[in-house]
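Note that this complex is displayed minus one protein chain, with the remaining chains in position.
For clarity, chains are labelled A, B, C, D and E in written order, and residue numbers in each chain start from 1.
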Amino acid sequence: MRGLVIGRYQPFHNGHLEVIREIVSDSDCSSLILAIGSAQESHTLLNPFTAGERILMIDAALNEVGIKDYFLIPITDINRYAVWVSHVESLVPPIDIVYTNNSLTERLFKERNYKVKTPKLYDRDKFSGTKIRQMIIHDENWEMLVPKSVSQIIKEIDGVNRLKDLNKVI
Amino acid sequence: MRGLVIGRYQPFHNGHLEVIREIVSDSDCSSLILAIGSAQESHTLLNPFTAGERILMIDAALNEVGIKDYFLIPITDINRYAVWVSHVESLVPPIDIVYTNNSLTERLFKERNYKVKTPKLYDRDKFSGTKIRQMIIHDENWEMLVPKSVSQIIKEIDGVNRLKDLNKVI
Amino acid sequence: MRGLVIGRYQPFHNGHLEVIREIVSDSDCSSLILAIGSAQESHTLLNPFTAGERILMIDAALNEVGIKDYFLIPITDINRYAVWVSHVESLVPPIDIVYTNNSLTERLFKERNYKVKTPKLYDRDKFSGTKIRQMIIHDENWEMLVPKSVSQIIKEIDGVNRLKDLNKVI
Amino acid sequence: MRGLVIGRYQPFHNGHLEVIREIVSDSDCSSLILAIGSAQESHTLLNPFTAGERILMIDAALNEVGIKDYFLIPITDINRYAVWVSHVESLVPPIDIVYTNNSLTERLFKERNYKVKTPKLYDRDKFSGTKIRQMIIHDENWEMLVPKSVSQIIKEIDGVNRLKDLNKVI
Amino acid sequence: MRGLVIGRYQPFHNGHLEVIREIVSDSDCSSLILAIGSAQESHTLLNPFTAGERILMIDAALNEVGIKDYFLIPITDINRYAVWVSHVESLVPPIDIVYTNNSLTERLFKERNYKVKTPKLYDRDKFSGTKIRQMIIHDENWEMLVPKSVSQIIKEIDGVNRLKDLNKVI
Partner (left out) sequence: MRGLVIGRYQPFHNGHLEVIREIVSDSDCSSLILAIGSAQESHTLLNPFTAGERILMIDAALNEVGIKDYFLIPITDINRYAVWVSHVESLVPPIDIVYTNNSLTERLFKERNYKVKTPKLYDRDKFSGTKIRQMIIHDENWEMLVPKSVSQIIKEIDGVNRLKDLNKVI
């Protein structure tokens, strides 16, 4: 039973990790497919990191907590929702169940007769990509909100300065 | 004399029908081409219905009132206005006149030397796609604003629930 | 029960008309959707006519023989077969059955659980788009192979000279 | 030593000219490449003029002040910043230095190890494309803000009326 | 030290596996990135399997022989070689070395100053995607040329019949 979860992961944070842990422990999902959405995006305030950089972060974060045997697959946006499920299907191994809290993703997969489950929501006030990106820009205490390996990689790839530069764009 | 009219028709409503009636009775237009714009769009609050669903609705609505002999043609957006008229020209039979209330459409066709006519404006406060989509979401009395066959098709394709789901997307 | 048939129709000829007649008389199909493939193509030896020109020809040809109540819809190529069925689905009214002699089209729709029927093959040696285009170029007796309204339109839009010019391209 | 400067130039104004003068007199730049960004855009309030029209304006403006020996190259947007520098590199002669006040452009070229210089900023309150386009729409005194040849060309191509029409679009 | 190897893997065969084993044992490569090229392609004689199906096959094949700790990343074609290296870079973790026998891939990465190594060539007469696809179509003894898990998956996803159907397309 393969389960799919999709996110942009800009960056991957502890809230995401909580969801992954929940899915991995779900008996409906024996194999996890982690799709990285908006894979073509990078170098913007909304999507600062490339797909490759996000793959590196997530792989390290999952290794850190001992989660193995997952597929980590970048998905470029297609911007035509009527064909989007087919687009995803073509890029990932066959899936049996979809995990999402996004009502559009839920709608689209349900219209294609997929089983969809809604993971418990983590604390969105605390764990939010938008908020973490702002904290990085303003040198606030963001590192505790992401896995240790993620903060290391962000610093290694000069991600803090990249975000600060992007924040200067008018 | 073939006349072109372009709309997104999300959904097709009685205001649109009024315009079509006016064009059909115009002596400058003996054959009507109804182009469905943003054909690639669907499953968003702005464009909930696929081009195919919109074609189905419009065809039924025109049959309902006895209008025949029209072309019903989906046009995908091209997002380069300098080539947009050529794009439309390539997808529809040769046109002699364009009917539009949109000043950009008017400008673009006039720069290509087309005759452009401005239909009388229907009551935009009453008949508005945006407003009708909101009324569908909130179970208000929207059905009287669209042809009977349109409301039937929207319900058959589960359009009411689709709009409600799309409205939940953050 | 809506039935779909797809072709490039470069140009629409009597063999195509034979297939349409067979489908129209099939009790499985009460409403016909005629999709015009490679809609973005024109001005090549393989695809000389624009989608709009082809729509004009087919509409006239079907009127000529009294066939009514069909949808005539241009479909641009998407060149990703894994999403192609979804692409078609989004542009046409919901379909119940597909008519095709092309084994790829058959395969793709069957993988999406569509019922597919194979129309009787017309005489392909006689009725062939490729052959008719060559006959037009060489002023051979092509007009008897297409409906009368099609040959009229080809001449009206200067199609004979267009094909001759395209044939000169190295 | 070839230097690159990129702008949308909607339209080219005296502030742009000031920057070009500064670059041309910089000893690091013996040959100037003027890239015209968002080349695919036209007929919008933000980007009213085609790339071809902008090329015409800039060429005339530089001739007016005696600047010669530059490359004037349209660059379409690619909307994937990770490949954007490669995209630009493929369309222009090899470059040695980049001049920009845009922190994203600076970031992207620096990540590719280019030398980047920041030209002195002209008076942005006075010379601003956005402001000049509004002044054109409202028949205010915009002509003194652009080179004489630019205002002539804008009037010749009916640019004033185009902007006024675009301003009516809802 | 991350090493990149790119292939279409239609399907993944024992020759590919030989190359992977060689790279994995190379001291220059401590982490392997396996990029799956032409990821958007499927359902053609040249590229019968989707990227997702190929990911499934390769993952199973590498597990079969005990190779772990690799990235398996689909790369869609971009068809502009001048930006292709940037395209790949954006989708994979940072790479230190590229393994390839393709002189274009070698040229493109060398122009971007990458270290490129040429793996020993496996027996191309025996192990060839083209040949294996033909053997599948003609029910010849192809299963011994691919890892056991690959032949199982091809049969599970009805890949043999898919290839036979694609072979009928004129």
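By our rule, a contact is a pair of C-beta atoms (placed from the backbone, for glycine too) under 8 Å apart; a residue touches a chain by one contact, two chains touch by 3 or more.
Treat the numbers as computed from the prediction; the structure is a model and nothing was measured.
Chemist: Which displayed chains does the hidden chain touch?
Modeler: Across the whole assembly, the hidden chain touches B, C, D, E.
Chemist: Given that one chain is not shown, which residue among D:L72, D:V116 or D:V160 touches it?
Modeler: Considering the complete complex, D:L72 is the one touching the chain left out.
Chemist: Pick out the residues on chain C that sit against the missing chain.
Modeler: 40-44, 50, 162, 165-166, 168-170
Chemist: Identify the residues of chain D touching the omitted chain, counting contacts across the whole complex.
Modeler: 39-40, 42, 50-53, 55-56, 59, 71-74, 76, 89-94, 157
Chemist: In the whole complex, what residues of chain E lie against the chain that is missing from view?
Modeler: Chain E touches the chain not shown through residues 79-82, 102-104, 106-108.
Just so it is clear, only the chains that are shown with their structure count from here on.
Chemist: When you check each chain against chain B and chain C, which touch both of them?
Modeler: Common contact partners of chain B and chain C, which must touch each of the two, are A.
Chemist: Using the touch definition from the top, list the chains contacting both chain A and chain D.
Modeler: B, E
Chemist: Among A-C, A-D or A-E, which chain pair copies the contacts of B-C, with over half of them the same by residue number?
Modeler: Equivalent contacts to B-C are found in A-E.
Chemist: Report the inter-centroid distance (CA atoms only) between chain C and chain E in whole Å.
Modeler: For chain C versus chain E, the centre distance works out to 38 Å.
Chemist: Identify all positions of chain A at which a residue touches two or more other chains, and write them in rising order.
Modeler: Answer for chain A, listing residues that touch two or more other chains: 40, 42, 50, 80, 82, 89-90.
Chemist: Just say which it is for the chain contacts: an open line, a closed ring, a star, complete, or other.
Modeler: Per interface graph, the chains form some other shape.
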